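Here's the structure we're looking at; comments come further down.
Our next item is subunit A:
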Amino acid sequence: MTSGANAPRSTAAADGASMMGDAVRLAQAGDLRAFESVYRAHVTAVYALCRRMVGDDSEARDLVQDIFVRAWEKFASFRGESSLATWLHRLGVNVILEHLRTSRRDALRFADDPVDDVPAHGASAAERIDARLDLDAAIARLPSGARIVLVLHDLHGYSHDEIARLTGIAPGTSRAQLWRARRHLMRMLDR
Partner candidate 1 sequence: MTHITEDERQGLADGTLDADGTAAAVAHLAQCDACAADVTQLRTLMHQLHDSPPPSSPNDSAIEELWTTIRARIEARKVVELSAAPPTHVAAVTRSGHWHVWRVAAAVVAVAAAGVVAIVQFHSRPVTTAAGSPASASPAASAQPALLQASDSSRAYQQQVQQLLDEIEMQRAMLGPTTTAVADSDLSAIDQAIAELRAALLRDPNNAALRQLLATSYQQKLDLLKRLNNAS
Partner candidate 2 sequence: MPPSPTTRAASRCGAGLALPMLAAATALLALGTGARAQQPLIRARVLAANAPVKIFFPTGSIRVDAWDRDSIEVRGRVARGEHFYLAGDAHGIKLGILDHPDGILVRPSDIVLRVPRASQISVKSVSATITATGVSGWFYSVSGAIHLSGRARTVEVESLAGDVDLGVIASWVRARTGDGRLVVRGAPEDLDAATVRGPLDVESAGVVRGRFASVQGDIRFAGAPAANGVFEFSNHSGAVNLVLPRTVSATLDLSSITGSIENNFTQLRPVASAPAGGATLHLQLGAGGPHVTVRTFRGLIRVGSR
């Protein structure tokens, strides 16, 4: 499987368009207005990735900024071997994980998410109802380590080996986190 190959389906088509190809070439040459069109074509997918990985809108927006600033800096390294959407997706995952590693709160939680720390148990009745209605809200309430593994594995098709390489945890830990994440979700969604 290719990391994130199935992730940005909605924007993959845009890559092939010659207009976008021109924009990419111009942006690589330093044209900021061309880069703006790249941003507009991909911001939705990048935001969705961030939103699901960190579970918080404000943090996700900050990360969107970081990812596009990083993309600008690294744009010369994009050789067109993968689609631009895939390249941005990989870059985005790296930026997000880097952010989580340097964020003390998440770094601590990433290694040892307590199994019984299921947010739904402590949540108010209203929050439980919201979670039932909204899968994304439930994903957002997962412990961060479990959430990251679930998003990468179940939503973006990463293998446990790939997740292990990206995050620095063991493949077995990734597997265990995934199972926990699914069980948490089931409980929150009242299944």
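Throughout what follows, a residue touches a chain if its C-beta (ideal position, glycine included) is under 8 Å from a C-beta of that chain, and two chains touch if they have at least 3 such contacts; residues count from 1.
How were these candidates chosen? In short, all candidates are chains of the complex that A comes from, given by their letters.
Fair warning: this is a prediction, and the values are worked out from it, not measured in the lab.
Screening 1 or 2 for touch with subunit A: in this complex the touching candidate is 1. Contact residues on subunit A toward candidate 1 in their complex (touch as defined above): 10, 30-33, 35-36, 39-40, 43-45, 47-48, 51-52, 58, 61-62, 64-66, 68-69, 72-73, 135-136, 150, 154-155, 178-179, 182, 185-186, 189, 191.
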